[in-house]
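Right after this comes chain A.
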Amino acid sequence: MVQVRIWGSLASATDDQTEVEIEAGTLRELLDGLAEKYPGLKPQLDRGVSVAIDGKVYNDSWFTPIRPDSEVVLLARLRGG
Partner candidate 1 sequence: MSMIHVTTTINGVAQEYLCEADETLLDVLRDRLGMTGSKEGCGTGDCGACSVTVDDRLVCSCLMLGAEAEGRKVETIEGMAEGETLHPLQRKFIEHAALQCGICTPGILVAAKSLLEHNPNPTEEEARYWLAGNLCRCTGYDKIIRAVMAAAEEMREAS
Partner candidate 2 sequence: MALDAKMDGKLDFKVVGTRVNRPDGIDKVTGRARFGADMTAPGMLVGKVLRSPHAHAKIKSIDTSAAEALEGVLAVVTRADFPEVELDEGTWDVLDNCMAGEKALYDGHAVAAVAAASESVAKKALKLIKVDYEPLPHVIAVDDAMKADAPALHDGRQVENVPEGMGANVVARYEFGHGDIEAGLGKADKVLERTYKTEATHQGYIEPHACLAQVGSDGQADLWCCTQGQYMVRDTCAAIMGLSQSRLKVTASEIGGGFGGKTTVFIEPVALALSKKSGRPVKMVMSRSEVLRATGPTASSSIDIRLGMTEDGQITAGFAELRYQGGAYPGSPVEFGSMSAFAPYDLENVKTVGWDVVANRPKQAAYRAPGAPMAAFAVESAIDELAKGLGLDPLEVRLKNAAREGTKAAYGVTYPAIGLEATLRTAKDHPHWTAPLGENQGRGVACGFWFNFGGNTCVTLNVTPDGTVNVIEGNPDIGGSRASMSMMAAEELGVPYERVRTVIADTASLGLNDVTDGSRVTFAVGLATIEAARAAKREMCKRAAMVWGIDEEAVVWEDGAARPSGPNAGKHDPMTLADIAAIASNTGGPIAGHSEINAEGAGVSFATHMVDTEVDPESGAVKILRYTVFQDAGKAVHPDYVEGQFQGGAVQGIGWALNEAYIYGEDGVLQNPGFLDYRVPVASDLPMIDTVILEIPNPGHPYGVRGVGETSIVPPLAAIANSVSAAAGVRMTSLPMSPPKVLKAIQTG
């Protein structure tokens, strides 16, 4: 299981938890697992998120490996200027 930190305003979709556990070995499994376990997250996942894994930010590389002890943080989808 991977511990996933989500941002506060999403907690209404996760029974008020800002840390949730998902069974995932890759970024794709993580995103699919989140949507399945917490359907309320789906609108935001569809709008787009970035995911920080051990301090590095990933956008959409599905097969990025995630270790069980990785620090995983959901972020608003990054854009820049």
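We take it that a residue touches a chain if its C-beta (ideal position, glycine included) is under 8 Å from a C-beta of that chain, and two chains touch if they have at least 3 such contacts; residues count from 1.
Candidate selection criterion: all candidates are chains of the complex that A comes from, given by their letters.
Remember, it's a predicted structure, so these values are computed and weren't measured experimentally.
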item	value
Result, touching chain for chain A in the complex among 1 or 2	2
Contacting residues of chain A [partner candidate 2, same complex]	5, 7-13, 18, 40, 43-44, 47, 50, 52, 54-61, 63-64, 71, 73-76, 78-81
